[in-house]
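One protein chain omitted, others in place.
== chain A ==
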Amino acid sequence: MDLSVTDFLALDAVTVQFGALRAVDEVSLRVRKGERRAIIGPNGAGKTTLFNAITGVVRATTGKVLFEGADVTRTAIHERARRGMSRTFQITNLFPNLTVAENMRLALRGLSPRKFSLLGSPALNSEEAGRADRALEVSRLGARRDSRVKEMSYGEQRQLEMAMALAAQPRLLLLDEPAAGLSPSERVIVSDIIRALPRDLTLVLIEHDMDLVLSLVDYVTVLNNGKLLVEAPPAEIRLNKDVQDVYLGKARHHA
């Protein structure tokens, strides 16, 4: 497959093998800059594993991951983060014993040399404080700065996941089931937050909630059994027979 440098994120025949299991099977994918892409598929389709291969949590067994034209297939997680990738986690992955403000501080400083200040003051400088405030406002957590994360509701924790991913001012934001386990009213909040994200931010989103996904993205990739099944705009996905068979039908029965 010819990979042009203009693709923002490109996967070239990526396979991830766990022992005998092919979690991701020769998936190729191209995401343009500023695009909003959803990856959907039934449980066990390989969505999260594909995410992990993009962000570096697992390495592709074969195939290539290219980010802004550079091969990052073997690049460490924190290096990919430095290049502008930021992600949230399907299972809430925060710092539960720290406050919201401290969580934000860690999110902000991941890419700043100040994280190595061994004896400096812990306070944010004004530029950092501004970014933290903006990310918290966008995620509607402005009033919860001093709350300890483990004392917050699950919905608020999901919102903090988003705020932390945004604080690093990424160029590529990967959201792993941002609305999983949320009540209908909390889902509305999350989809509003996503809709309000800046348009130049490239977004890749895994989600189970079809209605939520299809209203948010420009393009949909469907995975099934680790393989790429269909790629199409949301309107076509609803009508696609294969997708209805493997995903929608089953999902309806489960729900």
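In this section, contacts are C-beta pairs under 8 Å (C-beta built on N, C-alpha and C of every residue); 3 or more make two chains touch, one makes a residue touch a chain; residues count from 1.
Here, contacts and distances are computed from a predicted model.
Student: Could you tell me which of "Branched-chain amino acid transport system permease protein", "Lipoprotein", "Nitrite reductase small subunit NirD" or "PEGA domain-containing protein" is the UniProt name of the chain missing from the displayed complex?
Tutor: Choosing among "Branched-chain amino acid transport system permease protein", "Lipoprotein", "Nitrite reductase small subunit NirD" or "PEGA domain-containing protein", the correct UniProt name is "Branched-chain amino acid transport system permease protein".
Student: Looking at A:A20, A:A123, A:A143 or A:A235, which residue reaches the missing chain?
Tutor: Selected residue, touching the omitted chain: A:A123.
Student: Write down which of A:A23, A:A107, A:A179 or A:L212 is the residue touching the left-out chain.
Tutor: A:A107
Student: When the complex is taken as a whole, what residues of chain A touch the one chain not shown?
Tutor: Contact residues on chain A toward the absent chain are 55, 57, 76-78, 81-82, 86-87, 89, 93-99, 102, 105-107, 109-111, 114-123, 146, 164, 168.
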